[in-house]
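Here is the structure we will look at.
Our next item is subunit A:
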Amino acid sequence: MQRLKPKSIPSCNKNFIFTAVKDDKRIDGRSSKDFRKLSIGFGLDYGSSVVSLGDTRVMCNITYQIAEPKAVKSCEGLLNIRVDLTASMIHTYEKVVEIMRMIEKNVKDSRCLDLESLCIISGEKVYALETDIIVMNDDGNLPECCSIALLASLSHFKRPDVSVVEDKIKIHSFDERHPIPLNILHYPFCTSFTFFDNSKFVCDPTQAEEQVCDGYLIVGSNIYREITTIHISGKSAITKDVVLNCCQLAIERSKFLTNFVKLVVEQDLKKRSTEGAEIGYAPLIRESSSVLCSYKKEEIELQEVQENYDDDDVIIDLEVAQNTKMYRYASDTVGIGEGRGQNWDFIDEFQENVENDENEDMYIEDEETTNNEDEPDSKAKQFSKRSKNSNKYQEITVEDDLSEEEVQILNPPEFK
Partner candidate 1 sequence: MAELKLSEGEKCYLINGINDNFRIDGRSCWDRREIELENNLLPSCVGSALIRSVNCSVIAGVKMSLVSPDSGRPGKGKIEFFADISANADPLFEGRGGQEMTVELVRFFEDSFKDCSLLDCLTVVEGKQVWCLSIDILILEIGARASLYDLCSIAVKAALYDTRLPKVYFNPDIMDIEISEDPFDLMQLDVSKVPIFVTVTRIGNNYTIDPTQEEEASSIASLLFSVDNCGTLLHSKKLGHGSLHCYPIKELIPKISEVALELHNFIDDQCKSFTSR
Partner candidate 2 sequence: MESRILLESTSVKTPFRIDGRKPHEVRSLTCRLGVFQQADGSSYVKLGNTQVLATVYGPHDTRGKSNPEKSIINCKFRLSTFSKSTRRNLHRDIRSIEISNNLTQVFDSAILTELYPHSQIDIYLEVVQSDGSDYAACINAASLAIIDAGIPIKDVVCACSAGFIDNQPITDINAVEESSNGTPILTIGMLPKDKQILSMESSGGIHLDNLNDVMDAAIEGCKSVLFIMKQTILNHIQELKD
């Protein structure tokens, strides 16, 4: 797979960002210490999460295996972390290694996970957790987003219960016995600070800011005011006081993140225990404000009908206005309603109409024709009458099954 060349930033962009940072302003309107919107969503499996921080999106999946422990640490489980940056093709292998080591140091060396609880038979069988962190979109601040995803997944993950009978291990399914969550001792989150001109720094940089920065500092911290990891890199030469200042900010941030993650995990686990609740990624794709939504839609408020209206105005029945919502998806696309469930009632109609396919097509194309008495089928007549009517009055009637022809009518050619 060929790697794309990283886009070089024009120097006027770079100068703009630098001068803006001096005045504590940024391109997206945040101040230098503001963070972007964070949302976390969980999948069907325990331990699968997607985190989005602004436009940066990271998915983390945790799976387990039964394996032999290391010879040196025979009563501890194994945790294997892998970061996959192939989706954002501009990054070199060195960057992948940097992020992977950062997260490994933060989570493994700080011993935030109690690995001894993952031991089944000391020296022979332990749980080996495989963590895959997949970067779906990179818009800056990957270490923070990846660490949030990893910790959210770890706190969401549940492993099956085991019982050891003589020398045999019995793994109980989730129905037999409740699965057991992992024992997390503390939550170390990474926070990134990028430096411009040595003394000015911003938190939570975007991709553009990261590319033009002089240097960056990544701090891993938890709510117990412990600094789990520090990584300084890049050209900017930083003094000790700046480091201590950033560590304070990082601790504040990680307090917020710890509470947030715990809350979100709790909410999701509660949802699973209630009957009929929608869990997993599927409902998240539909919700516009959720972590997996790739489009944003806003509701349109309908104005009251005026007495005098032009031919250009589209008038909607009161009934329609009260029961259906209108959304604007982009500057030139509006949708009425969101689509309904499939209604297979009209399958008989459909079969009859198959013979008269050609006639139907004619109708869909020629909306102007009002009189056409050549159609042999009665149903087809019905359609043509409807189109005749609607063209005359430009009225929109909504019936229970929104068939294709009606949707055509809803967008008459004069609609601007």
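Side notes on the structure shown:
Please note the rule applied: a residue touches a chain if its C-beta (ideal position, glycine included) is under 8 Å from a C-beta of that chain, and two chains touch if they have at least 3 such contacts; residues count from 1.
Inclusion criterion for the candidates: all candidates are chains of the complex that A comes from, given by their letters.
Everything quoted here is computed from the prediction, not taken from an experiment.
The contact partner of subunit A in this complex, picked from the candidates 1 or 2, is 2. The residues of subunit A lying in touch with candidate 2 in their complex are 93-94, 97-98, 100-101, 105, 109-111, 188, 215, 221-222, 224-240, 243-244, 247-248, 251.
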